[in-house]
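Only one protein chain is missing from this complex, and each of the others stays in its spot.
Naming follows writing order (A and B), and every chain is counted from residue 1.
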Amino acid sequence: MIAALWQYVLAGVVVGAIYALVAAGFVLIYQVTGIINFAQGEFVMIGGMTAASLAASGMPTLAAAALAVVVAALTGALAYVLAIRPARGASTVTLIFITLGLSVALRGLGLYVWGTNPLSLPAFSGGSAITLFGGVLPPQALWVLGTDVLVFAALYVFFRHTYAGTAVRAAVANPPIASTFGIPLRTFAFWSFVAAAAIGGLGGVVLTPIPGATYDMGLTYGLAGFVAAILGGLESLPGALLGGFVLGIVEKVSGGLLSTGWEEGIGFLILVLVLVARPQGLLGRRVRRA
Amino acid sequence: MSVPPVVPSSPGTAHLRVAFGVLAVVAAAVWFLPSYYTGLVTLIGLYALVTIGLNLFMGYAGQVSLGQAAFVGIGAYTSAVLALRAGVTPWIGTLAGALAAALVAYVLSFVALRLREHLLALATLALGIVIGVVFNEWEFIGGSSGLKGIPGFAIAGHPFDVRGYALLSWALVAVGIWFAANLVGSSYGRALIAIASGELAAEALGVDGERLKRQTFVLSAVYAGIAGAVYASYASYIDPSSFAFLLSVNFVLMSVIGGMRTVWGAIVGAAVVVVLGQALQALVPLVLPSARGDVQSFFLGAILIAMLILAPRGITSRWSEARRA
Partner (left out) sequence: MTALAVRGVTMRFGGVVALDEVSFDARGGEVLGVMGPNGAGKTTLFNVISGVQRPTAGEVLLNGARLSGRPVHEVAARGVTRTFQTPLMFWGLTVRESVALALAARDSGTTYPPRPDRSLVASGFGLRARRAVDARFHDEADALLAHTKLARIGDRGTETLAFGEERILELVRALALAPAVLLLDEPLSGLNPDEIDDVLGAVRAARADGITVLLIEHAVGELLALADRVVVLDHGRTIAQGSAAEVARDPVVVDAYIGDALT
């Protein structure tokens, strides 16, 4: 019983690491533009499907992976230029619907390009399964967790120790003043989409060797990433990281104990409870109503 | 003795006349349309019914629901289970379906309607998916394989054919339009519009924004539940995938295309989405021979984005502006 539970926790850590990456994309875009990008999960799909199809056509796995991240980033850039920038000044509700439309369109595109069959990608490195306190992890899990460490470390360094990162934080804190200092908000908005897409795509790429990739995987990962971001308070990258792992573990453990069909439902049930009890997230501070 | 005040006729009356006109056209059309097209007409009517309710909640009250398909599902399952397990006629089943959807919406509103904008969108989406999971996992209502052989509507022992469903759904649309138009033209409708742009200012006049939103949310669930119950009998088969998230997105699309803050836009939106879906299904394989499956969703998404950028108030807004001017 305990052994099974531990195995669920390990599985939750792996999937939670991906949720954390998607959540980081949500937080990035939300912080810079105030938009919740409902299409965030589609970047995971594009990363995973591109890498898998390129690898299947004979490209070396790591080259396919790298190219897939670029494709995801380009998709993010295009999405911003075609759908988000023309609607600047629109109401929040309009922007929600636009990103929703983006999500549906990208999924349709994925279906057109790759069809309905699941694609697979070889693990990045060989070797046997890793045993940890009696639980088993696939070798690819190390790549997944390593990606999390790298991405979050890079984001930390960017925001805390570079001029551009400080400028972004200033712009977020006070947009009118930032723009009088010549901080280009629109450029930041563009790059936030590119970065979020690249991070999501990277998540899809490192994940795909474990469960495979399908054209409709974006909805699941996008929603889970959104939930993780909310758990983390929507405004903090450490919160996104924590939220991702918490959600992943809770989902896998409860899914394992009940049945896998309930997994998704339980994640959302937790979300709803959090929204009601702590709308500021697990880490966030209570914000007063102005 | 004072002069009795002049009471203007109800705002819905004019709409009701037009709606009956539309109903007459539908009745005439389905007489010689092939049954496949009559089926589409029925579907447009049922989708329009859901969208009228959604327009009240989203367009007038300024809220968001990404989970409307779940209420359609609750209406459908309630009526279907009552008919299959207890032999209840779909007429009663439809009332029960509306009531069940309203009850669930009422309970959920205490969670969802505390939230705004992004979080409301997420909460309604999440609740919709949770309800979908319940449909999938609850064996009593058929689980993932759904329910088959759902009894149809009948009048005095005569079962409805496909024309009967077209007439029933469009009669419901006529009533739905009438009710919504009455509401929109009353002080109640003004209160909805007021909280959409100035909730705090409306509250300073004694308007309980949350209560108003709750009632409208419940009303939108009633519209959805009725449509769902009729759909269950019409299709005679339902499963959880009939009420998945993508259907909720489609309702948003219909609402946006027709114009969220309109009553009639619901019909236009539903017609455009259904017809466009059919056309794309026929055309896409001709232009892109390699296309497989439900590829037209790409175009639906693209149209949603284009509408929001180019005509955010829907394609019927120009007509109503012309009338107002």
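By our rule, a contact is a pair of C-beta atoms (placed from the backbone, for glycine too) under 8 Å apart; a residue touches a chain by one contact, two chains touch by 3 or more.
Note that the coordinates shown come from a computational prediction; the quantities given were computed from them, not determined experimentally.
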Checklist entry - Given the contact definition stated above, which residue among B:Leu99, B:Ala171 or B:Ile193 touches the chain not shown here? => result B:Ile193
Item to check | Sole contact to the chain not displayed, among B:Gly128, B:Gly209, B:Pro240 or B:Gly301 | outcome: B:Gly209
Checklist entry - Which of these, B:Ile131, B:Leu219, B:Ile238 or B:Met254, touches the one chain of the complex that we don't see? => result B:Leu219
Next on the checklist: Suppose we count only contacts with the excluded chain; which residues of chain B make the list?
Outcome noted: 5-13, 178-180, 182-183, 186-191, 193-194, 196-198, 200-209, 211-212, 215-216, 219, 261
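As a working rule, only the chains that are shown with their structure count from here on.
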Next on the checklist: Taking the mean of the C-alpha atoms as each chain's centre, how many Å separate chain A from chain B?
Outcome noted: 32
Checklist entry - Which part of chain B faces chain A closely enough to touch in the complex? => result 58, 62, 64, 66, 111, 114-115, 117-119, 121-123, 125-127, 129-130, 133-134, 136-137, 144, 245-246, 249, 252-253, 256, 288, 290-305, 308-309, 312
Checklist entry - Across the complex, what residues on chain A touch chain B? => result 36, 38, 82-83, 86-87, 90, 92-94, 96-98, 100-109, 111-112, 115-116, 219, 223, 226-227, 230, 259, 261-262, 264-265, 268-269, 271-272, 275-276, 279
